[in-house]
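Every protein chain but one is kept in place in this view of the complex.
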Amino acid sequence: MAVSSTSLAGLQLGAATNAYAAPTAETASDGASSSERSISLLVNGTPKAIVVEPRVTLLDAIRDRIGLTGTKKGCDQGTCGACTVLVNGKRIDSCLTLAVMHDGDTITTVEGIAQNGRLHPVQSAFIRHDGFQCGYCTPGQIVSAVGFLTEGHALERETVQRQMSGNICRCGCYPHIVDAVLEAGGA
Amino acid sequence: MTQPLIGKAYDRVDGPDKVTGRAKYAADNALAEMVYAVVVPSAIASGRILDIDDGPASRASGVLAILTHRNAPRVDPRKNKENEADLYLLQNDAVLFDRQPVAVVVATTFEQATHVANLLRLRYEQTEPQLNMQSAKRFVPEKIFDKPGTFTRGIPIAALANSSHRVAATYTTPTEHHNPMEPHATIARWDAGRLTLYDSTQWPFGVRQRMASVFGIEGGKVRVVSPFVGGAFGSKGTAWSHVALTAMAAKVVGRPVRLVLTRPQMFGWVGHRPQTEQHVQLGAGNTGALQAVTHDVVSETSIIDEFVEPCGVFSRDLYAVRNYSMSHTLARLNVSKPTYQRGPGESTGSFAMESAMDELAYDLKMDPLELRLRNYADTSPDDGLPYSSKRLRECYTRAADRFGWSGRNAEPRSMRDGTDLIGLGMATASRSVHRAAASARFVYAPDGTLTISSATIEQGTGSPTVYAQLASELLDIPLDRVHFVWGSTDLPFAPIAAGSQTSGSLGSVVVAGATRLRDRLATGENIPSAGIVLDVSDEPTKDEAEYATQAFGAHFVEVRVDANFGTVKVERVVSAFDGGRILNAKTANSQFVGSIVWGIGMALFERTQFDSRSARIMNANLGEYLVPTNADIPDIDVSMIESDDRHVNPAGVKGIGEVGITGCAAAIANAVYNATGIRVRSLPIRPENLL
Partner (left out) sequence: MNPFAYLRAPDASSAMSARLRTPGAQYIAGGTNILDLMKDDVERPALLIDINSLELSRIDARDDGVLLGALARMSDVAAHATIRARFSAVAMALDETASPQLRNMGTIGGNLLQRTRCAYFRDPATACNKRVPGSGCGAIGGENRTHAILGTSDRCIATHASDLAVALVAFDAIVHIVSSQGMRTVPIRAFYRLPEATPQLENTLAPGELIAGVFLPFPPFPARSTYIKVRDRAQYEFALSSAAVTVSMQSGMIAAVDFALGGIATVPWHVPAAAASLIGQTPSTERLENAATTALEGTRGYGQNDFKIVLARRTLIRALAAVTA
């Protein structure tokens, strides 16, 4: 059913009848697909210009193009959280987004959590509470915890457990992770 | 020295590296000129490859090589004898299990390589796979762990018949995959006939030996680097096919190659815990004294390999019972080769045995803890040897007290809170203790710093921390002046970091080295500029064989079962362990807690699901192969009952990485029975079992 646009108040759809310009090279379906493009990311406060194909995930761009290997690939499917980074302050799984979708974005990886050589309170608390064993999920846990603490949730054990459940730890350090997050949050 | 360091809850020395992302795992290495390989896994579980269409793949951008059985370098069959059973190196067209490597593609970038893999088209002739342990070809393996897999003492059948109380039940456990968070990864580089591997492994020297054999070169020409390993749990104990395939690919393209398994491929060729079907019979008199135990096990193995899940190891040596028998039978299925997984045999075997003990307790109307105490073994029931130490009784008492076990109502469905049924259960934990020969180099420098090096790895157990701690205390050198160096075959030999044996093996080397160094320092000699260098080795002694060596523990668990939905929440776990001497209370606690988390996963979630028609694994990812999340894990209260064990090994440690998973699933199942009156004998316990 067609309705008037007034019911869509608040949703700006752009010029509805815009005769879209001629296809650009990148939208042509004939082999332009692998064309690389230059993007810039502000990674841990440092501008990084990289050239990537569209199919490069943010995770692979961070690890293989920018060379920051702290962020880990645990599943590449959004089911483990080892690749958690902050994009514009929010925690996300960097394996399920494309680098080209983040041109101009601010990215914080585990390497950017400590400031001026001093561990972030979350990092110190993870060490103190032994919130890790093998350490592979740890960068994702740390970044996720830093993101969590900015989200304004209650600092209660059960809330931390639920809100940290996007990060799988196969060594089974969960109780210690909760202890660490609660302490770092000042609970 | 006033404060002993040993046992103290020191923070991990590698903690700062791990929380900042500096710790390097295999796939974090980037070599000059490195290119990327991916494995193409089979789409069928049984049959052969008929045809390969690599036309589009070979024309894709960035492609450097496509290796299949048609063109892969031949592996010398004389050198390959020992390898052909469990390495799949593209040598023929046979497909024996789902996700068997059938091709390897190499391209300039990772993205190109995955694309090339998608373009490769394989056509198969599919034969009906065997996935049923009942109808499969069965056989009795000759040995398990160098001991007979079939064993009898006394006259168990007659004793069963004469018992006033009997339990006879069959318990099953499913195929489980280790799923460490770090997928297996290998980087291979050849330089003039020498092979360097950055590999995610529990045993650098094992990888070296295997690759030397595959490629027909001397061991000295293979260098393996593996400092940080992102979890393994047994799955990285062997150099699986992809390690050799990476080296093969690097040889073909003449450049360093990185190969990382995808998560679905983690269900392919890197091992799993085999499914088991265990028939347990218990016979007891009216007092609860066990008269007989029998434990008959069928587990799966692959079409051409042999791996036994040694469940009987748990029941054989646990309680004071004269009449005992165990047997192990293997069923050949179209699955990949099973392997050790955390607490092999003892985790699965304890589910059956300790569930059966609970059934017996109910039959006797006896408290299950009391039943265990009445059958407490003061010497090994198997061979009468004394235990090197055994504080299981204290484990029961401590954990039961902290849990509040004495207030338990044994009547099923007697405790309720709203829609939740509450249940309490317990079980015994036990894990045999071994160690292996190991070595290390001690370098004591003129500036008073001590460096100990050995080719072990760090997979979360705290190796770099605990050995430095141990040496620091023994030599009275401040901890920050003791450095432990590990993670490559450039260093002295260390055994596989598995089977809870590393601390016993390498810890004993550290004790031996520290003793020798102390003696040297006592002479007052001048320390040469290169330092005092000691090459130290240690191995199990005859004296140690005079004792039964086991780690012990007890679990007490409270569950809540939603009476309408059948969902189970573990509410509380209180456990106590006798792990010998504890080197670091903090890292030890983490290993116990982690093992219990594994036990919860085993009890409630983990199960690899095969399509019964095709033998295809249908939950090969972490979204559907469920492991516990943070929200699934309650507070876990762990007590460590230390013993001053002078006999187990010079370090006095029993190894603590696995005992915590044993008995845990049974304790949960027993609690579920107490809550619901439903005895679930097949793991995992899922809502459909309890509706």
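Order of writing sets the chain letters: A and B. Residues in each chain are counted from 1.
The rule is short, and it goes like this: a residue touches a chain if its C-beta (ideal position, glycine included) is under 8 Å from a C-beta of that chain, and two chains touch if they have at least 3 such contacts.
What you see is a predicted model; the values in this text were computed from it and never measured.
Chemist: Among B:29, B:108, B:329 or B:619, single out the residue that touches the unshown chain.
Modeler: Of the candidates B:29, B:108, B:329 or B:619, B:619 is in touch with the missing chain.
Chemist: May I ask which residue of B:108, B:567 or B:682 touches the chain that does not appear here?
Modeler: With B:108, B:567 or B:682 as choices, the missing chain is touched by B:567.
Chemist: Looking beyond the chains shown, say which of A:44, A:97 or A:123 touches the absent one.
Modeler: With A:44, A:97 or A:123 as choices, the missing chain is touched by A:97.
Chemist: Take the complete complex as the reference. Which residues in chain B touch the chain that isn't displayed?
Modeler: The missing chain touches chain B at positions 43-44, 61, 111, 114-115, 118, 419, 564-567, 569, 604-605, 609-614, 616, 618-619, 623-624, 626, 628-632, 686-688, 691.
Chemist: Across the whole complex, list the residues on chain A that are touched by the chain not included here.
Modeler: Given the touch definition above, chain A has residues 1-3, 5, 7-18, 20, 23-24, 26-29, 32-35, 37, 53-55, 57, 76-79, 81, 84, 90-93, 96-98, 100-101, 103, 144, 147-148, 151, 162-163, 165-168 touching the missing chain.
Following the convention adopted for this analysis, only the chains that are shown with their structure count from here on.
Chemist: In the complex, go through chain A and note every residue touching chain B.
Modeler: Going through chain A, the ones touching chain B are 34, 53, 55-56, 60, 63-64, 67-80, 82, 109-111, 113-114, 119, 123, 126-128, 130, 132-139, 142, 158, 160-162, 164-165, 167-178.
Chemist: Can you name the residues of chain B that touch chain A in the complex?
Modeler: Per the stated touch rule, the residues are 11-12, 14-25, 27-28, 30, 61, 109-111, 115, 179-183, 228-233, 260, 262-263, 458-462, 586-587, 589-591, 593-598, 621-623, 627-631, 633-636.
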